[in-house]
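Everything below concerns the one structure shown next.
A single protein chain has been removed from this complex, and every other one stays in its place.
Now for chain A:
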Amino acid sequence: MKKSNIVLLVLIAVAIGVIVTVAGDFSTYETFATARQKEGKEFQVIGTLDTTKTMVYDAAKDANLFTFYVKDKSGDVCKVIYFGTKPTDFEKAESVVLTGKMIKDGEFHCGKILMKCPSKYKNDQVAVGNKV
């Protein structure tokens, strides 16, 4: 066997190894119910903003605290706490992707919000997040 073939095999093995590790990082979009079952584990939840409940951001009290309510795909409404400022145009978001985890008292703490904003011509997206 030629040396280059051996090298090629080794590299292919490395490549496969890399892809397997990488695929291990992939997650799926979940609901609050799943997140509640595994408290403290990080999930990504897609949902819409529940506009019937109030959202609170008061920089004078805490500049890193924004609370709001989100209804997930199964219709489950959950209180969400985001440790950051209120994102621009948040009220207008058509849907939001929250990355975070459920904690004991049934609040969803998220560190990253990805919003999808409808605008007449562009579905501009805005991502905000804390790099933890």
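Methods note: a residue touches a chain if its C-beta (ideal position, glycine included) is under 8 Å from a C-beta of that chain, and two chains touch if they have at least 3 such contacts; residues count from 1.
Everything that follows uses one rule, which is that contacts and distances are computed from a predicted model.
Trainee: Given that one chain of this complex has been left out, which of "Molybdopterin synthase sulfur carrier subunit", "Carbohydrate ABC transporter substrate-binding protein (CUT1 family)", "Phosphate transport system permease protein" or "Cytochrome c assembly protein" is its protein name according to UniProt?
Mentor: Answer from the record: the omitted chain is "Cytochrome c assembly protein".
Trainee: Kindly state which of the options A:Val18, A:Ala33 or A:Val56 is in contact with the chain not pictured.
Mentor: A:Val18
Trainee: So which bits of chain A touch the chain we can't see?
Mentor: Within chain A, the residues touching the omitted chain are 2-4, 7-8, 11, 14-15, 18-19, 21-23, 25-30, 42-44, 57, 59-60, 62-64, 83-86, 88-89, 97, 99-101, 109, 111-112, 114, 116, 121-127, 129-132.
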